[in-house]
Structures are given as structure tokens and as C-alpha cells.
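Supplied in C-alpha cells, the structure appears directly below.
Every protein chain of the complex appears in place save one, which is left out.
Let's look at subunit A:
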């Protein structure tokens, strides 16, 4: 007994920073020397990974857009696509024949651009929502924001509203989406935290209520409107035209441009509301701005493409696994990734069952849901589930 005590006492004296050292500054000093090197290596590798991922996503996006513009019922060779685009922006090249030019510029390209905008909006909105709620399951589709925006859009179709011309559906979707975000936010938060269970249950309730309202509007709509609503509800880009692109462009671009400025603050928000405030974040202001941005982005996407679920969930999750949760990368990269997924998804929707066309929303749900299952299993295995 006595010997072991003495041994232990001896050990304590031998360790470099003894517990009773009068000058504690020696303890940090010994490790400071190695400190700058140890974190530097992972930081550098992370930077290069960030760069490679961004590059990869950009290349995938460009290739996806080109393929999507080229492939379809009327095939246009890639070289011709490039040459026609060059011609239009005045960099040489030459125009195609009349049919080719018309297919490319009036059918394919508006659709590609719309897929890009919708995908970027959904991906970015997903990353922002997850950051604002501090919760990896927050996604416009899962928690009912998309459905809420859809109520606004359906209402404007069913009631034949046209007070803002082209923008009517977008505006209605935005107002309804914003109301829904605020509702979900108010209902699911307590004491500065959002519990996963509460959030999901709120989403179920909101989705049910929105579904009922949509049903009600369909009940009162005439046949032509019902066809329009049903088609739109499945989630599709097949109605893409340049005026539609213009109708959502301001919303989507404004949202996408504002979002990255709040990335660093979103990182801090991961610490919790109070610690974020201690670090100088005006949490209330941050939340209001981001909720507005999410509503803008979701409304833009829903207004033209209907409910396309899981993009906002899937993309940020995959990127977080690949390159960590830092929002300065995550927010813009989610927009890029969402664009890639929707451009590719729309290409698949148009071509796999040609000449018929699958609704895009059905396709994303078909692939998104199994991902959700996998995510649930993975999280349960790693940390015993979401609490």
C-alpha cells in the first residue's frame, strides 16, 4: 500500500508539467512548439479537399448541363450545342438549322436553367435550414415548408389569381412558404432548442394541414385547373419556358447571393443560441434573415417545379460527410450539388422511360427515401439516433 503510493507520488514528480507547478506557463510552452504544425497538416489537406470537391462539382454541373442540352427525343451533338451557344454570345461558332436551334433554345436550355435554379435553391435552402435549426433533419420538404408554399401556389392556380402577372404563383408560394416557416419555427422551438421529435411531428402536422388545403382547392377547381394542379404537384420541369425562368430568377438569385454571407454565423450558431450571442452574433436578426432567405428559395423552387423532396436533405448531408460541417463550404457547395442532382435527375426523368417522361418529384423521392433510411440507420449505429 505504502509503496504504491510512493511510486505514484514519484510518477507525478517525473511528469513534465506537475500538478503543483508554481509556473503553469511551462505546461503550455512545451506543447506550443508542436502546436502550429499539428493542426496545419489537416487544415492544408482540408483546403485541398475543399478545392477538389468544388472543382468536381463545377465540372459535373457543366458536363451535366451540356449533356442535358444535347440528349433527348431530338438529339443535338455536343459540338453543335457548344457552337450554338458560342454563336449566341458572340464568340464565333454558328447557329444550327431551324429545328435544332429552336429545340435547343426554346425547349432544352430553359429547362436546364430551371433545373439548375431549382436544384441550387433547394440544396442551399436545405443547408440553411439545417444550420438555423441546428438540426440535420430540417429540410423544406420534410418539415412542410414545401407543402406550405405549394398551398399558396395551388391557391393561385385554383382561384385563377393573376395580380402579379407572371410572378403571381411565385409570390403566392413565397407568402405561404414564409408563413409556414414561421409557424414551424414557432411551434417546434422551446428554450432555444429544436428537438428532432418535435420538429418531425410539426412537419407531419403541417404536411397534413397543407395536404387538406390543397385537397380543398382541388375540390373547388374546374377540370382544366385540376389537370394543371395535379401535374404541377408531381414535381416536374417539363413546362419550362424562359418567362418561367424569369419568374423565379430574382427569388433564387437573391437567396443564393445572400446565403453565403451568413455562413460563418451559422457555424457559430451550431454552439447554441446563447454561445452564439456571446460570440457577437445577433441571433434574432440572423434567424429572421435566414428564414426569409429559405422562404425565398423554397418558393422559387416550388412555384415552378412543384414539390421536389429530399434534394435539400440529401445534398448537404453528403457534402458534410465528405468535407465536414463548415458552412462556408457547405452553403455554396450545397447550391452547386443541388444543381448537379436536379440537372442529372431531370435528364434521367426525360430519358429513362422515353418517349414517356417521369415526374421529377417522383424520381427524387424514389432515390431520396432509401437515402433517408440509410441515414437513419447510420445515425442510430453511430450515436444511438437523434435526440
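FYI, contacts are C-beta pairs under 8 Å (C-beta built on N, C-alpha and C of every residue); 3 or more make two chains touch, one makes a residue touch a chain; residues count from 1.
In this section, contacts and distances are computed from a predicted model.
J.: The hidden chain: which UniProt name fits, "Heme ABC transporter ATP-binding protein", "NADH-quinone oxidoreductase subunit J", "Alpha/beta hydrolase" or "4Fe-4S dicluster domain-containing protein"?
T.: "Heme ABC transporter ATP-binding protein"
J.: Of A:57, A:125, A:268 or A:347, which sits in contact with the chain we cannot see?
T.: Considering the complete complex, A:268 is the one touching the chain left out.
J.: Mind listing the subunit A residues that contact the chain we can't see here?
T.: Touching the chain left out of view, subunit A contributes residues 19, 24-25, 27-29, 31-32, 34-36, 38-39, 42-43, 134-136, 264, 267-272, 274-275, 277-283, 285, 288-289, 320, 324-326, 383.
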